[in-house]
Structure formats: C-alpha cells, structure tokens
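Structure incoming, see below.
Apart from one protein chain that is not included, each protein chain of the complex appears where it belongs.
Naming follows writing order (A, B, C and D), and every chain is counted from residue 1.
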Amino acid sequence: MFNFEITALGNMFFGLTVLVFVSLFFVPNKHRSVTLYSLLFASLACIFYASDLITLFIGWEIMGWSSYFLIAKTADKQTLQKYIVFNIGGAFTLLGAIILIYGACGSFVYSELDFSAVPSGQVTAITILLLLTLFVKSGIMPFHYWVVDSYSQSNDLFSAVLSAIISKTGVFAFILIFFQIITVQYLQTPILEVVAWLGVLTSIIATFKAINEDEAKRLLAYSSIAQVGYIVTILSIMGSLSLEAALYHTVIHTFVKLLLFINVAAIIYVSKQHRFSTLGGLLYKYPLNFILLVVGIISLAGMPPLGGFSSKFLIYTALLEEHKGLLLAAVLFSSASAFLYCYKLVYGIYLGQPTNPKTEAYPRIPLRFYVPQILGAVILITLGTIPGVIVPMFNGILGSVGFEPVLYRGVFVLGSDFASFNGGVVIGAFGLIFVLILLFFVRLKNRSVKPKDRLDISYCGEVPRADVNLHYGYGMGRELSRIGLIKMILSRSSHALWQRVSTLFGDLSGITQKLYTLSAQNMGLVIFAFFTILLYMGVK
Amino acid sequence: MFIDLLIMLVMAYGFGFLYYGLYRNISARVHGRFGPSLAQSFYDSIKLFTKDTSTDFGWMFFAGPIIMASGAILTVLFIPYFNHGERLVGLSPYGNLIVVLYFMVLGPLGNALGVGSHGNPFGAMGITRGLTRLLGLEMPFYIAVVGLMIANESADIGTIMANQAETYNIIAHPLLFIAAFISFLGFLGKSPFDVVGAPQEVYSGPAVEFGGKFLALALSQSAIFSFAKLLLMVDLFLGGADSLWDLILKTFVLFVASVFVGNVYGRFTTAQSVDFLLKVPTVIAIVGLLFV
Amino acid sequence: MSLVYFIAIPILASFLTPFYKNYLRFVSVLVNILLAGFAAFFYSRLPLNEFISLDSPLSIIFILDYVSFFFVSLFIGVMLFFSLYSIKEKNNTAVFVVTNIFTSGALGLILSADIFNIYIFFEIASISAYILTGLNRDKVAYSGAIKYMIVGAVASIFLLLGIMLMYLNLGYLTLSSIGAGFHTMDKGIQYLVLLSLFIGFGIKTEILPLNFWVADIYQATPTKIAALFSAVLSKAYLFVFFHILYTLKVDAPALLFLTAIGLLSFAVAELSALRSKDVKRIFAYSTLGQLGVLFLALSSANVVVVSGALFLILVHSISKLMLFFSLDLVEKKMHSTRVEAFAGFRSAFLFTIFAIGFLSLLGIPPFAGFIAKLTILKGFASMGAYGIVGAILAISLVEATYFFRLLSANQRSKKTAEIKVPLLQKIMLSLLALAILYLGLFPQGLLDFCTDAAQTLIQGVIHV
Amino acid sequence: MSLKKTVGLKTILTALLISFMSMLLLGVIMNAAYTHTSLGYDLLKINTISTQSANAVTSVVTYFRGLDTLGEVTILFLSIFGIGIGIERSDRMKTILGYDSTLLKIGTKVLFPLIVLFGLYIIAHGHLSPGGGFQGGVIIASGFLLMFLAYGDSYDLDHKVLSLFEALSGAGFILVGILAALAGGAFLGNMLPLGVLGKLFSSGILPIIYIFVGLKVAAEITVLVEYFIRTQDARDA
Partner (left out) sequence: MLETLNQTTFLHTVVAIGSFTIFTIGLVGVLSKKNLFKIFLSLSIVESSLFLFFIGSHFEVGKAAPIVADGIKLFDGHMVDPVPQAMILTTIVIGVAVLALSLTFVVNYYRLSGNIDIDKMDELGEVQ
C-alpha cells in the first residue's frame, strides 16, 4: 500500500519542507508538540514522494488532521470547525477524484495511469474534483473562508509552516496530477481558463482585504492567499515557462512567508501586541529585525534587486508569451496594489511613532528567532543576484513532466528569448550607485542636528502633546475604500454564503431529528404504512 | 562604458533641471507674472547642498533619500537614449522594459521608508497619498506597456524602438498612447494628479521633514526621474531619438504638451484621481489592448 | 465437538447461575474464553455443515463457513472484551447472565440455517436486548425498554408472517430447500414473503423508515450495553438478513431498492446527528449511518464491495466498542452524556482514544476505517456507480462535521473535571486503538479473508 | 356514551389503513396454491423407526427440532430472570388478590396435591398422550396459584429451592444433549434404547427431556404467577 519513488518534483518540494522545518526548529515555541510535528513532516514526505494515488491520499489526510490538532491548541471553536470541514471536504474531493481515476484507468500507480482511452466527460469530472481540492488547499475564493482565521489564530510558529509549506501541497497536487498523470494533451477543458481568472480575482480581493487589515498575521494570511492565487493562475496556463514561473514563485513565496511570519512572531513574542494600532516605532529598538522585514517586503512586492522580482518577472513573461493581455493586466493590478500592504506591514510595526510609550520595556528578541529569517533573507538575496541558479532544477522537473526545458544562459540571466534580465548587473548597479551617493552625502561637510525627542517634529506650527496618537499611518488603506471600484471589491464576503449553507444543514438536521423522537406507537404506524405502500406497489 | 553612464547621468540632470526651470517660467507666464531664470533649479539645489545644518532622524532617514535617488538613476541608466543603439545605450542590454517599470516603483519605496522613519504623521499622510496615487497611475501605464510588448513580441526597449522604423507607436496604437500619456502626466507630478508633490501641499506631502542636503537630493532625483520618464515615453511611442537634436526636440515637445495640459486643470484629491485613473485611462488602455 | 456448543455452553452457564451467585463475572469470562477456544478449534476445519439429529432437509442444520466464522469470531471477541473489561464491576453482576444468553442468541443467528430456528434465536437475542435496555431500572430505562418491546414485537410479527407463508407454500424450513424452491412459488406470495422478511429484519437492522426508535433505545440503555448493541446485535441481524436474501436469489431491482434505502438511511442518520446535544445519541446516529453504508454495500452483490463491507463491520465494531466504553468512563465522572459534559472532561488518554475512534469511523488514514471505505469505493467505481461514490463522500463530510465539533469542543472549552482512567481500562482501550492502527497499516491478511467470506455470502446457502 | 368522543380521527385512519392492508394480504394469500409434500409428512413416515414415540408432535418438539425447544426454554428462563432483575428484593410483597375464606383453604389443601400429581402425569406421558413438558408444567404452576389465592401472605414460597430446581432441570436438559453429542451422535441425538411404541419407558431420551422441560416450566411459571399476584401495591409506590 505504501510505495514511494524519488522524483525531481518531489525533491524540490521536500527540500523546501526540510529547509522550513529545520529553520523553524530553532524558534522558541510554547506548544512543544514534537509528535504532531513529526507526524506532519512524515505526511508531507509521504505526499511528495508517493508513487501511487493512495499513498498520496494517506499523506494528504494525515497532514489534514495532524495540522488540525496543532491548530487546536490555540484557535477557537469556530475556526477549528471551519478549518476541519474545509480540509476534510478537500480531502474527500481528492478521494473522489482518485476513485474516478481508478474507475477510468483501473489502477492507482502513477506509471500505469494512461488517459488516452478515458472519455472526456470523465476527465472533466476528475479535473473539477481536483480543482476543488486545490481551491480549498490554496484558499481560492470562495473556499478561502477558513484560511485567514486558521493562519492568524494558530500559534505563530505553526502559521509560518501553514503558509510556507502546507498551502503549497495544493500546487504540488495540481502539477503532479494535471501535468504528470493526466498530461496536457488530454486536458482540453476550458475550465482551466476559468481557474486562471478565479486565481487572479482571488488575489485582487485578497490584496485589498489585506490592505484593510489591522492585525499583522491576518494581513500576512490574506497576502498568502493572494500570492498562491498568482501561482494557481500561472499554473492553469499549462505552458512550460508558466510551470517554471509557478515553481519559481512557490520557492520565493515559501521563504518570503517564512521570513515575514517569523519576523512578526518575534515582534508578537516581545511586545505581546498583534495589531498595527498598538505597535509602531520599533525601528531603532530592533534594527536587524527591521532590515530583515524590509528584505521580506521588497521580495514580497517583487521589487527588482531581490528574488521576488525574478519570480514576478517570469510570471509576466509567461503571460506575455501566451498573449494573455487581460489576465496580465489583472495580475499587474493586484501586484501593484500588493505594494500598499507591504508598506503597511513595515510602517505599522516599525516606522511611525510608537503608540505605547513603554517600548523601551520590551525585552531583547531571542537570537533563535533570527535563524529562519536570516535563511530566508540570504536565499532571497542570492535569488536576486543569481536568479538563474535554480533554473536547471526546474528544467529537471519540466523534463520529468514532458516539457522541453526553458532556455538556460548561465547563472545570472533569467527569462526566455521573449524577455530576460541580468540579476547580477541589476543588483550590482543598485549597490554601486547607492555607495556612490552615500560617499557623496557623507563628504558634504555640514553638521547634522539630532532632534531632541520623538515629539520634536514640524507640526503645522502646533506642539504635539505626548498623549496624542501620532502613529497615524497604521490606518493606511482607509481612504482606499472611498474609491468606487475598490469599495465594490471590498464589499464581497463569503461569510454570508457559508453561513447560509450551515444554517440550511442545521434546519435539515432539525427536521430529521424530530423523526428520531417518534413514540413507539407512531413508529408502529410508520412501519405498517411502509409495509402497505410496498405491498400495494408490489401487488399492482 | 562608465563614460557613457556618466554622460547619460549628466544629460538627465541637466535636461531635467532645464525643463523644470522652463516649466516654472511657462506656468508663471500663464499666471501673468515673470518666472525665475531657467537655471533657478540649479541654484536652489547648489544652495541646499551647501547648507551647513540639516536635521537627521537616524540612519534610516539618512538611507531613505539615497535609495530614492539610486532608484531614479537606475531607471535612467536602463533606458537607451538613441534608437540606433551604438552610443548611450547604458545598461539596457542587461535589463528590459519590465525591469525599468519596477525601478520606477523602487524610488517611492525608498522615499516611503525614509519618511516613515521620522514618524511625522504629516509625512505618513503624504506617503499614503503617494502610494495610493501610484496604484492609480500604474494601471493604465502598465496595460499600455503590456499592449506594446505583446504587439512587438518582446520586452526589450531596443527592439520596440526598432519596430517603429516606419510608423511610430503613437499612430499604430493611439489608444495605448492616450492612456499612457494621462498616467505620464501623473508620473511627472503635473496637475490634476499632483496632489502629492505639489509645492502648495508640501506641508502634508512626503517631504515634510526633508531639509538641507536631503531636500536637495530629493529635488535633483525628481529632475532625473522626470527626464527618464520623458525618455521612456519617447522611446516607446515616438520611435526613440535618431540623434541628440532629435532627442531634445521630441522630449521638449512631450514636455510642453504635459505642461500645457498641467496648467489647465485644477487639482484632484487622491481618491478622485485614483477613481478617475482606474476608470477612464484604464478602460482606454484595455480597449487598446484588445485591438493589439 | 459440535457446533451447537457455541449455543449450549453460554446457556448452560446461565442456567446454573444460582450455584455461583457472586462469581458471575469470572464465569462469563470463562465461558467466552471457552467459546474462543472452540472458534480457534474450528478455524482449521472450515467450511463445516452439521445436522442436528437428522440429515437434511428434515432437521436443523448449522453451517460454519468463512462468512459465519468471520461473524462468530467477531462476536466472541467483542463479548470476551466486554466481560474482561468489566471484570472489576462489583454491583449489577446479573447483567452477565443476560449477556451470556445474548451471545448464544447472536451466535445462533449466525450459525443456524433453518428459518424457524433463526426465528427462535431472533427472539432470544431480542429479549436479552429488551432486558439489557431496562438494566438501569429507572424511568428512562423502562420507557426505552417498553418502546423497544413494542417495536420488537411488531418485527417478530412480520417475521412470523413471512415464515408461516413460506412453510405454507414450500413445506420445508431449511434455508437450502427454501432457496431451491423459492422461485417455484406463486409470484404474489414470493413478493409478500420477501416484503415481510424485509420489514421484519429491516426493523432490527435499523434501516431508514424503520429505525426512528433506535436513538431512544441507545439513550435509555447503559452506555456499555449500547456498545454491545451497535457492535454485535445490529451486525447479527444484518448478516442474517443478507444471508437469507442471497439464498433466496433475489433479483436485481430488489437489490437496487435496498441500495437506495441504505444510502438514504446513511444520509438521514448523519444529518440528524448534526444538531444533537447528547453524545450517546450522536454515537447512535453514527451507528445508524454506518449500518446504512453496510446495507448499501452488502446489497451490491459485488465481491469487492461486500468484502469492504465485512472489513467495515469489523472496524466499526472495534471503533464503536472503544468509543462507547470511553464514553462510559466519561459518563461515570461527569454524570451526563450531554455535549457540555463531554466538552468538560480533561484526560489526554481519553481524548486520543476518542480522536482515533472518530478518525477511523470517518475512514481517514492511517486507521482501518480508511481501508474499508477505500475497498467499498473501489468496488463501486469498478461497477461504474459513481453516483454512490459521490454520495458516500458527501455524507461522510457531514459526519466529519459533528465528530470534529465534539473534538474541538473538548479541546477548547474550560475543563471541569479530571478523569483518571484505571489501569485495566487503559490497557484494554489502547489494545483496541492499536488494533485499529494495525489493521489500517497491514490490512492485507484480513482483506483476503473478507474476500473469501464475501464470496460465500453472495452465493447464499447452497443445496447441501 | 357517544362513539365520537372516544374514537379519535387517528384511530379511524389507522383502522382504515390496517383493514386496507389486511385486504391486500388476504388477496395475495388466497390465490396461493398450498403444497402437499412437506417436512411434516416425511417426519411422520420415519417417526416410529427413529423415536418409537406415540405422539408425533412430542417427537418433533423434543427430538427432530430439539434445539428449538432448548431455545424456547432459554427464552422462558430469560424473561423470568428479567422480571427478577426488575423486582427490588426489599419490596413489601403483599398478595393483592387473596381471599381468606376457610372453605377455599380446606379445598386447596385437598386439591393441591392432586393438581401437582396430574401435572406430573401429563409431563411423564408426553410421548404417549397429548400434552408434555410445557402443558404439565403450567398445570403444576396453577396448583401453586391456587395456594396463593387461598393462603395469601401466609404461604411463602421457598425461593432458594425453587431456583435450585429450575437450574438443575435446565442444566439437565443441556447435559443430556451434550452427552448425546459426546456419545457420537448429533447434539440431542437419541443414544438410549427406543423401547416399544406405547410403553412408558420408550422412545429414548424424549421423556427425559420433556421431564426436565416440564419441571423447569413449572418452577418458572410459579415464579411468574407469584410476581404478578404478589407485588408491591402500585398505588402506594
């Protein structure tokens, strides 16, 4: 029943998991549940290296319920209920798809599944079921209902694992089943076009929801939804460059979220505050944390010198090559506005004025918090300077999935013949110019005056009192909701939809429950009525 | 190679401030008064650079403007000046249009970090306005650029310019040009979208705590940045410059067009400008994109 | 060594109660060990027919083939576990007399291949169930027992009607001769006999329109006994019904009807568990649901699906045993089985046991429930019945909702009492949990046995 | 009293439903052809050879389908035991139906032994004349009922002896069955000599089984009767 096989795709995802788990091992964590974490790790390994659908499903389910028990230590009842119902639902749709595949091809082992003889109706059914699983796992609208609460209410260490690795299992399943098992030529369904648009819509809505968020972890949760939305969009283009872009973005997103979540976790660890409105002004208290966060948001927003840009660049070139202009426009819209919540994250926590005066009393951040952050930052910077370094690995995966490899021109260059850029030159030029201006600035021989205290700012002629909350910036994004288009986007809420579904089931169960409290006599009546009906039908 | 970069930089700095001085003269004439001399911007920047004291709010406040300036300079260096590609090509072979677009956003990020570090609420208000407006500006410009890239099957500015040998893009893709021009106005900080950088709004703008050398650096980088954008518009829609004279002529024509449009309109609030930008130019750009 | 010892020994032990009034606990354990010995003895001699006092078709025949051996060993295992588990129970030892007879009734139902003899064991099992329901001797228990007796009497009326019509028109009582002659009867009588057997057994196998009385009985009876009901009693009736059904060679539309009824009862049972506020009733609904699935799978007449159903029967019995016994511990401490009480207890051991039980009932890997569900779904897929596959998965999602709501309730609410689980109970429960885990990881041996059993079940009692 | 008040709508509906059902049942049953070959006639043919019992019903009940009778006796034991569980030992058992008329007392003193004797006769001759274990047992129990009616509370039953009696007869029944199986034949097979039809000591273990059954039924029905006639008055519960 358990049989495994080392594949290039498996290696990449497993490598990411190992890196994340090893680096997170150092972070101080109140809920030391080693068994559950090792169970989760084993299930992830089982998913990535499975060589038949049943082992994949077993890993998938164990991951589902082991993370349920990990979240259960801190999240409240509604969140747990939302989490488990969606994840078990996703797992059961996966099981449905596996059974359908078994019905169509008569076996579970990947190598023996050939879809040439399978009628297209069945392939579409399998695709829809798998897409449901993917939507639930990666939190595509409207199935993202559980994502934000679970990420923000689980303990800080686990939300990093959730967002960095577990949201990627959906991507892994998509690639494995659609690219490797069903293979592109049997997948002619127009559904994938719809999936692309659904991915983009999710990321747009999630981005604007993130901008509106006041809690750091909820902002990061929405941002994970948005980023995974990009991956789903680009994956459903089903081209070789788009697959490479998706894989590249998966790697980048894993380390960005690892860095950001642990950074926020460190701040929450020392300040016990979650919300931007109660944080702020920690820049000069925790400078290293600040710099690491800046590296994180630069790559999250996809700004050039760092790794984030390379994956964003690949996504744009893949979409351009496929002439998907409108789709690219939508992606651009969401990634442009993504920049807003990146800045809000930095401003809310570090910049601006400290809202509570006793920031001095905050303890030092334990060094162990920096291990995953440094790992993330180093990888992001290296991928910024030498973006091409992991292209051969992706080409290995592309080969295993039957695509011809993407153009590889050395470590520094990234992109296809449509458009490519040289990472080394970009970051080198940036560094050089920065140093030149710095030298020129320092050489200027004028004295710099230090302000007396944090209230010594030009304040339109008035004098700011200490009790005035000067941390105005945390409310960034408030004015966005005044803009017509964005107000319409923000009004979307899946809460009402799922609330209606649960009340429907509740009322239904209310009715059936009354049946089960019949008195013995009425029960007798039901039996004899049933007998008479069947007898009458039979005799007629 | 470095001489080219230096020349490009000096030209951008020179032309930037010249055009800025010209702009101050033309708008003065429109207001019925005599404007300052053309070189007034040079004098201001030299005076500010040599001021003997400037308040400094810590190392991040110090690094913010520097990142902003390096963002602007990088944008200029990655755009080729001429369309024949022998001289003043800069670093464009190592990058392409997408890289340039993202460098245009790097500058505001540096500025935002610097402004954020000193914690003045007015600065924060200016930054929020700037970033929201940026969101509105980017949409039509990006869609127009996407349309061009798809039309020319490449993201390299050189090839886009080469393909305009017989018909300029302004004629081939008029809708894209209109959308790009409207957002170009915003990028140059001309009204009606100039609520962020306008002099009257300086107190609630991002540069509220900048003084001395920091303000000087901010002004000079904005000059270089506006010349870079002019250059980009020329390369994308006017077939790039054949010679130096052709370059000056085309950039001047564009600059004057933006100045005249700028002086006519009043100033939108941020919400109005973003609302307008997301409605009119974006729709024009999308329609243009469909026709590509 | 005759097969009848399975029946005679427990009854003999109960008859001799006056001689060992206060050693009943140990006697019951002894009896069950003896039965287990018999089962082991007969394992190597399968399949086996035994005539009591005369050759066929004149006298009663006992058949021990693969499928009946499966059930016999399951029941003996459960009863052995029950008697061992409550060996320290000082008061209320009278229950062991009734449980012994309950065992012989259940085993008789499995082994007997004579329709009237099946009716006798049907009555023995039912009456011992009535007494077990009224064990608590309080208002609730007696009202439950009364309800059970009325419905049980109606069931035996239908069964009697069916047997009488069969004897009137066929003249023979042994299943093999009935099976052979059944299709020579007049069409109307055939339909009537089948219908009355279906209603008679349907009430007892708790199928949709006939199972509205079950939840109350589970609520009335002591929790440990409820474990026996769901692990042994309903399974025995289920086997007998399908044993007769396949012997009478029922045609396809009837089987299709039974499949639909099974699916419906699975859906309705799981749905009504959503809003229930009493954990015992929730477990009762879940048993009804699982019986719906078993009914659905057993009536498909496909070897793979039926073998999956048999595997599910074993897994369901073990999980329900584990769940009810742990609930019994909770009930002793919290003095109520309501959801609030269930949420209030603190005991890591019990929580893990409940979690393992729920996960295996839901068919979630790596526990044995998954293998059962997978085999059933695989069978239906190869039959092309994707509608049923989809329905089963959707409904088990509903099942997941209320099971995990219980887990979250316990995990996240304020704890009111700490439960210290005594050592014996702890060992026994973890034994069950390990069994589920082991079956989940290495199911092959049991699956092969289930396939042989499924083969023999589907072909019914062949003319001996 | 007006019919409407007592008969609700529900009763009328149920009556209609049930009568419609019975009509359907009758319709189906009436046109069925009855068979003539059956298990019973085959058993009749071999009855004399295999059991030498004059009463075919007894031979079916005890020999051919002996297991049913075992089941039957267990059910009786079970329900009596169930009733036993229900009674709290400390109840003030008061006979609620007793008459203390001296005529009845003297009459019962005479009749009681006769009834018990007659019951034993019926049990012993189960394989010869109609009747058998069950019928005889009930007759004996009716004797005890008479004693309760006559002597009310003063006549108390010795429960220890009664339950011992019951246990022994039940165990005896099964042990005979096991002995038969051990002696090579089938469970409850006939390993004793059959004797001649019509004689008291004929047809092997049939009479022995019926005697055991008879005694057990007698004991149990007496307990049953005692429970119903002597129970704590429900009114002052």
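The definition used in the following text is that a residue touches a chain if its C-beta (ideal position, glycine included) is under 8 Å from a C-beta of that chain, and two chains touch if they have at least 3 such contacts.
None of these values were measured; they are calculated from a predicted model.
Chemist: Where does the absent chain make contact, in terms of the chains shown?
Modeler: Among the chains that are shown, those touched by the missing chain are A, C, D.
Chemist: Among the options C:30, C:48 or C:168, which residue touches the chain absent from this view?
Modeler: Touching the chain that is not displayed is residue C:168.
Chemist: For the full complex, which residue in C:10, C:105 or C:134 touches the chain that was left out?
Modeler: Considering all chains, including the one not shown, the answer is C:134.
Chemist: Spell out the interface residues on subunit C facing the chain that's missing from view.
Modeler: Residues in contact with the chain left out: 116, 119-120, 123, 127, 130-131, 134, 137-140, 142-147, 149-150, 153-154, 156-157, 160-161, 164, 167-168, 173, 216, 219-220, 275-278, 281, 338.
Chemist: For the chain that got dropped from the picture, name the residues of subunit A it touches.
Modeler: Against the missing chain, subunit A presents residues 513, 516-517, 519-521, 524-525, 528.
Chemist: Mind pulling the subunit D residues that touch the left-out chain?
Modeler: For subunit D, the residues touching the absent chain are 8, 10-11, 14-15, 18-19, 22, 25-26, 29-30, 34, 38-41, 43-45, 47-48, 54-57, 59-61, 65, 68-69, 71-72, 75-76, 78-80, 82-83, 86, 129-130, 134, 197-198, 217, 224, 227-228, 231-232, 234, 237.
The rule we apply is simple: only the chains that are shown with their structure count from here on.
Chemist: Going by the touch criterion stated earlier, list every chain that contacts subunit B and also contacts subunit D.
Modeler: Common neighbours, subunit B/subunit D: A.
Chemist: Going by average Cα coordinates, which chain is farthest removed from subunit A?
Modeler: Ranked by distance of C-alpha centres from subunit A, the top chain is D.
Chemist: Does A-C or A-D have the larger number of C-beta pairs in contact?
Modeler: Counting C-beta pairs in contact, A-C comes out ahead.
Chemist: Distance-wise, how many Å sit between the C-alpha centres of subunit B and subunit C, to the nearest whole number?
Modeler: Distance between chain centres: 79 Å.
Chemist: How many angstrom lie between the centres of subunit A and subunit D, each centre taken as the mean Cα position?
Modeler: 76
Chemist: At least two partner chains per residue is the criterion; list those residues in subunit A.
Modeler: Expected reply: 528, 531, 535, 539.
Chemist: Touching pairs of chains, which are they?
Modeler: The set of touching chain pairs is A-B, A-C, A-D, C-D.
Chemist: Can you check the complex and tell me which residues of subunit D touch subunit A?
Modeler: 14, 17-18, 20-21, 24-25, 27-28
Chemist: Show which residues of subunit B lie in contact with subunit A when the two form their complex.
Modeler: So the residues of subunit B in touch with subunit A come to 49-60, 62, 66-67, 69-70, 73-74, 77, 91, 94-99, 102-103, 105-106, 109, 112-113, 116-122, 124-125, 127-128, 131-132, 134-135, 138-139, 142-143, 146-147, 149-150, 153-156, 203, 208-209, 212-213, 217, 270-271, 274-275, 278-279, 285-286, 289-290, 292.
Chemist: Along subunit D, where are the residues that touch subunit C in the complex?
Modeler: 25, 27-29, 31-35, 37-40, 42-43, 46, 50, 63-68, 70-72, 74-75, 77-79, 81-82, 84-86, 160, 163-164, 166-167, 170-171, 174-175, 177-178, 181, 185-190
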